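Just passing along the structure, written as structure tokens.
All protein chains but one are shown in place.
Note that the chains take the letters A and B in the order they are written out, and that residue 1 is the start of every chain.
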Amino acid sequence: MHIVVCVKQVPDTKIIKINPKTNTLDRRSAPAILNPYDAHAVQEAVRLKKLVGGTVSVVSMGPPQATAIIKKSVEIGADEGYLISDRAFAGADTLATSYALSKALERIAKIKPIDMVICGKHAIDGDTGQVGPGIARRLDIPPVTNVIEVTEVIEKDKKVVIKRKLTSGYEIIQAQLPCLLTVEKEINEVEYSPLPNMIRAAKYESIIWTVADLENVDKVQLGLKGSPTIVGKMFSPPKPEGGIRLEGTANEQVNKLMDLLMEKKELFTLQTTK
Amino acid sequence: MSEKFDVIVVGAGPAGSACALTCAQSGLKVLLIERGEYPGSKNVMGGVLYRKQMEELIPEFWKEAPLERPVIEQRFWMMDKESVVSFGYKGLEWAEENNYNNFTVLRAQFDQWFASKAVQAGALLINETVVLECIVENGKVVGVRTDRPDGDIYADVVVLADGVNSLLGKQLGFHKEFRPDEVALTVMEVINLPKEKINDRFNLSDNQGCTIEIFGDSTKGNLGTAFLYTNKDSLNIGVGTTLSSMIKAKLKPYDLLDYLKNHPMVKPLIEGGESAEYLAHLIPEGGYRSVPKVAGNGVVLIGDAAQLVNAIHREGSNMAMSSGKMAAETIIEAKHRNDFSESSLNLYREKLYDSFIMKDLEKYKDAAHTFEKYPQYFNEYVPMMNKAMSKFFTVDGTPKRDKQKEIMKSITKERGVINVAKDMYRAWKAVK
């Protein structure tokens, strides 16, 4: 089985601090990391590979530094990593991103046919979760989003059984291969990579493609040009009014709060149960 | 058995990266193992990087290394409670490329870059991996055991560049636990401050830096020093004393740093800055006498792991780099001979003892001792000097000649002529 995982480099929001006073991002110490959901996606691909055999590739669209997250994927256990990197891809929204990635996937499929594509549930910098299903549509394979478990791979029938998270509960789905999954964090624990993987990753050279390396690309659909959405304006949200700042010592403030709450009888009542 | 390397270097600080770089440049198969998320992620240094030793490794490194500012002024402060006697040197020639003397750096960035140069030269770097112990077979170090699954890996030589604590060196019995007077505990803080403010307050232009070493009240009169260095748009401020003084005077390191930051001589320089990072680290200060065995069968120790720090001059990273380079050269020769025994690797020891490193350490071998034993240098002479200067510069109608006499009298009165003479001789002997 050949599984390809789409991985994205994102700023580490755990470390980035937003200055609440100036509303600006403190970028000084923001290192770029492998999108955490994508780490789970790679781990799942590696788990499935161990189960049924095959190859795991990863693909990313991003600047040349994104080779760092490809190495990270190799540490987790990916065999091969492709980076598509070109000025022409810059400024892409989710539609243009899924287009570029689907072209990269078509190219990878020529090297080795693809049985499954896995994406993260969403990327933590934009939080859209739209790229995965977009890719599935472009490749005309069924998407299954919010996957929390790949229960079974039935190779001879080219089928997988999957648990998909719902707002409340989950559903069990059977999908034909090839298909595309987007995975939740619950799907697995990202393992501590064995030393040989670390050494392989340290040596690993990603395969880097530009637009010219892809086939049948309609350039109008790439990057900024291919993005139907644009950011119109940025604004601070309107501030609701009517808040009361309690004053005085800690004790006075607490007492005042209790009084105010007790006045709100319609919300908060005291029932004698004895 | 898993893959075998020519050299495994443990620790990607200045020592480890210098060694890995040199080995890789000569074609050896090098594995550099770092426990941090990336090299430098946890490393601490006041922040002065010396040009000379770095240049020997990477010519014209300043053209691409992430440096903060070339240092054009070095000040020394003898600080009392509300006064300071200062002297120093500022030279614009240090602002010129061919005369750069040293630089301020932030280690998190510098170490990362330096390690990447070793990688470019062909070394393999793996992060987030802790070396737990050396693998010893038949009295010979043959590899290391890491904390990862399938984590054993082998090499002809293992280089321990694991810093001041060097647990690995201790495991091999090369050194003992530190005595409290052999290490200093230093705490420091990076304080963000806009570039313009730094330039104004320290009288600098954009690409000029200043270092201030502070003695006396900065450590509340204990053996130790404090420092304040300028980065591009931040300051490094820190203070350290030997563990023994800290214990003796019941000092808490963070209280000491707080005391320093609020000192009236220091506060105006850092005012309005935002503290970005707190760091604490040990510095080996034992000097010449504390340097352990540095070579064994299949293993060498470099940098802080070998206690190579000149505490008086705050030199460490340069000694780390030079020792790393010497170790590498030895390993390259050993590879030609295909002999990695202790006697073969002891060539490194010879190089070390022949170099500025051991010569400098030898020169100061009694200094720390002297100052530790006779705290008057820190808690009596500094205040005295401040008083003297105050007297001397106060214009009150007393003839200057009389003033000098009066000052000498008050100094000798406080400690006695013989004692002053003894102290001066002792100090001179310690650093001569």
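By our rule, a contact is a pair of C-beta atoms (placed from the backbone, for glycine too) under 8 Å apart; a residue touches a chain by one contact, two chains touch by 3 or more.
One rule holds for everything that comes next: contacts and distances are computed from a predicted model.
Peer 1: According to its UniProt entry, is the unseen chain "Caffeyl-CoA reductase-Etf complex subunit CarE", "Beta sliding clamp", "Deoxyribose-phosphate aldolase" or "Probable peptidoglycan glycosyltransferase FtsW"?
Peer 2: In UniProt, the chain that is not shown appears as "Caffeyl-CoA reductase-Etf complex subunit CarE".
Peer 1: Of the chains you can see, which ones touch the chain that is left out?
Peer 2: The undisplayed chain, in the complete complex, is in contact with A.
Peer 1: Of the residues listed, A:Q43, A:S60, A:S73 or A:T145, which one is in contact with the missing chain?
Peer 2: Among A:Q43, A:S60, A:S73 or A:T145, only A:T145 touches the chain that is not shown.
Peer 1: May I ask you to list the residues on chain A that touch the chain which is not drawn?
Peer 2: Residues of chain A in contact with the hidden chain: 13-14, 18-25, 93-95, 98, 122, 124-134, 136-138, 141-146, 161, 164-176, 179, 185, 227-237, 239-240, 242-246, 250-251, 253-255, 257-258, 260-261, 264, 266-274.
Note that only the chains that are shown with their structure count from here on.
Peer 1: Per the centroid of Cα atoms for each chain, what is the distance between chain A and chain B, given in Å?
Peer 2: 43
Peer 1: Provide the residue numbers of chain A that touch chain B in the complex, in ascending order.
Peer 2: 28-29, 31, 192-196, 198-199, 201-203
Peer 1: Name, in rising order, each residue of chain B that touches chain A in their complex.
Peer 2: Answer in residue numbers: 2-3, 31, 37-38, 124-126, 129, 146, 148-153, 276.
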